[in-house]
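Every protein chain of the complex appears in place save one, which is left out.
All chains are identified by letter, namely A, B and C, in their written order; residue positions are counted from 1 within each chain.
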Amino acid sequence: MTILAHVFTLLAVTAGALLFLAGTIGLLRFPDTLSRLHALSKADNLGLALIVLGLLPQAASLTDGLKLILIWLLAQLSAATASQLIAGSLNRRKSGP
Amino acid sequence: MTAALTPTTLFGLGGAALVGIGLFMVITHPSLLRRVVGFNLIGAGIFLVFGVIARRGAAAGFAGDPVPQALVITGIVVAFSATALAVALLRRLFDLTGRRDFDSEAPSASQSRGEP
Amino acid sequence: MTLLFDLALVAWLIALAGHIAMTREDRNAIVAFIAFGLLLGLAWVRLSALDVALTEVAIGGGVTGVLLLSAEAHLRKPLAQDSAQDRPHDGRRRLGNVGTIAAALASAAVTAGLALAVLALPTPAPTLAPVAAAALDTTGLGNPVTAVLLAYRALDTLLEKVVLLLALVGVWSLAPDRTWGGAPSLAPAVAPEPLVYLARVLPPIGVVIAVYMFWVGADAPGGTFQAGTVLAAMWLIVMLAGLRQPPDTAHRVLRLLLVGGPALFLAVGFLGFFIADGFLSYPEPIAKPLILGIEAALTLSIAATLAMLVAGPAQKAPEP
């Protein structure tokens, strides 16, 4: 059972790290602001989710696990707000004076 | 040279570099606000050196000497209050004279751009 | 592997500092500085100083950022007599080449001196950790840093609170006469919709985290400063979104809140003459509840002071 948990952790953490790399490649390569924003907020948040998921079996106590989930929820809130703010600001700039 | 190059001293050397960069900013940068940022960089560097001293003093089951750590916490808060005061002075100076850098006596517009 | 990580972290910090120094626009430099503050938190974790990491992230990456960004936005306002000539910043204009080289040499010399000092630190390192550990039991606390701040070196902490208040007095006294005692203004004319949403959702979470930080601070990393800064940030976000207006600086409740923590600290300090060994010493059986009580009052005071420091001097005339 522990071996299974370890394998799961390894897989999830590796996948998460790869997603961060993918997000950065998107950030470096995509042509315009909105797609770069897309790469950043989606890929990085999925990466973080996978890492949180991978670390959950390693959590020492229930509180630690809950804290991990709270961190992820905060990340969702933060990413959603920041993306909306950035995209809104971009929109106003394009259509504005 | 008694302390070898350990991962911990690495942060101390980094702190020393930060102090240099911050000092250079404070001396040469014309923008007053940027000088305040430079002052904060100096602070960050000094605190890192303190952190190295704290880490090296690990003993009695603690990962670091708590006394320098507490000093750094106090220092961060005091540096913040100094920054807030400096920024308030800067804003008042700008309101009264229009100056925001060390370049000129008259209201300079080194950073202002026309409204779109 | 950890060595490689540390190396990358330090290199990144220095590169970021270089970017802050060299970039043309102030706003760009400040954004980089916020990122720098958050990253510095990572460095403190690597130095096993979690209490400091929490403080640095909260103050260096959070509250200082709003302060500097607001100031930058204010300084960019066009002046009445503005002659809009576009001159980008150039670090070399004022001093000339010779001056810049001299400044660079002086800064390099300071860096070299500090680096040598770091390398020449004595081994074994002098430490007060055993002394701190030995007396920890008498305070009833488990976190040595909290013990240093609130018990062993309580005088430093008390004076630091006074410094915070003095800075606030300095900031407030910069208000012009007609707005003296009035309220600072923080919110933009129209707050963006997502920000208002964030300001409704984040504060409840933040307050829970602040209470958690405060409570856990007795035995684990955390404590007064961290909790106070989180509370200050939550208040600021509500004011920034325009959901609540900043209070008048002459408001009695606000002023009571500001001085309450330090005043209680000082009162307990003097009480020490009668119930313990002297100024700022606590009687052993009730040391922990006493420290927690002081911490609670201090947390609220710190939160109010930090938020008001960011809000700045009064900009509106006081309400009659």
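Note that a residue touches a chain if its C-beta (ideal position, glycine included) is under 8 Å from a C-beta of that chain, and two chains touch if they have at least 3 such contacts.
One rule holds in what follows: contacts and distances are computed from a predicted model.
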*Have a look at "NADH-quinone oxidoreductase subunit M", "Multisubunit sodium/proton antiporter MrpF subunit", "ABC transporter ATP-binding protein" or "Electron transfer flavoprotein subunit alpha/FixB family protein" and point out the UniProt protein name belonging to the hidden chain.*
"Multisubunit sodium/proton antiporter MrpF subunit"
*If the hidden chain were put back, which of C:57, C:103, C:148 or C:297 would touch it?*
C:57
*Looking at the whole complex, which of C:73, C:105 or C:120 touches the chain that is not displayed?*
C:73
*Which of these, C:222, C:247, C:262 or C:313, touches the one chain of the complex that we don't see?*
C:222
*What subunit C residues would touch the chain not displayed?*
1-2, 4-5, 8-9, 12, 15-16, 19, 23-25, 27-28, 31-32, 34-35, 38-39, 41-42, 45-46, 48, 50, 53-54, 57-58, 61-62, 65-66, 69-70, 72-74, 76, 188, 191-192, 194-195, 198-199, 202, 205-206, 209, 213, 216, 220-222, 226, 230, 233, 236-237, 240-241
*Extract the touching residues of subunit A with respect to the undisplayed chain.*
6, 9-10, 13-14, 16-17, 20-21, 23-24, 27-28, 31-33, 36-37, 40-41, 44-45, 47-48, 51-52, 55, 58, 60, 64, 67-68, 70-71, 74-75, 77-79, 81-83, 85-86, 89-90, 92-93
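The rule is simple: only the chains that are shown with their structure count from here on.
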*Indicate which of the five shapes (line, ring, star, complete, other) describes how the chains touch one another.*
line
*Approximately how many whole Å separate the CA-defined centres of subunit B and subunit C?*
12
*asked:* Roughly how far is subunit A from subunit B, centre to centre by C-alpha average, rounded to an integer in Å?
replied: 31
*Please list all residues of subunit B that touch 2 or more other chains.*
none
*Touching two or more other chains - residue numbers and ranges from subunit C*: none
*In the complex, go through subunit A and note every residue touching subunit C.*
70, 74, 77, 80-81, 84-85, 88-89
*subunit C partner contacts - residues on subunit B that touch it in the complex*: 1-3, 5, 7-25, 27-31, 33-34, 36-38, 40-41, 44-45, 47-49, 51-67, 69-74, 76-78, 80-85, 87-92, 94, 98, 100-103, 107-115
*In their complex, what parts of subunit C are in touch with subunit B?*
2-3, 6-7, 10, 13-14, 17-18, 20-21, 25-26, 29-30, 33, 36-37, 40, 43-44, 46-49, 51-52, 55-56, 59-60, 63-64, 67-68, 71-72, 74-76, 78-79, 81-95, 99-100, 103-104, 106-108, 110-112, 114-115, 117-123, 125-130, 132-134, 144-145, 147-149, 152-153, 156-157, 160, 163-164, 166-168, 170-171, 174, 225, 302, 306, 309-310, 312-313
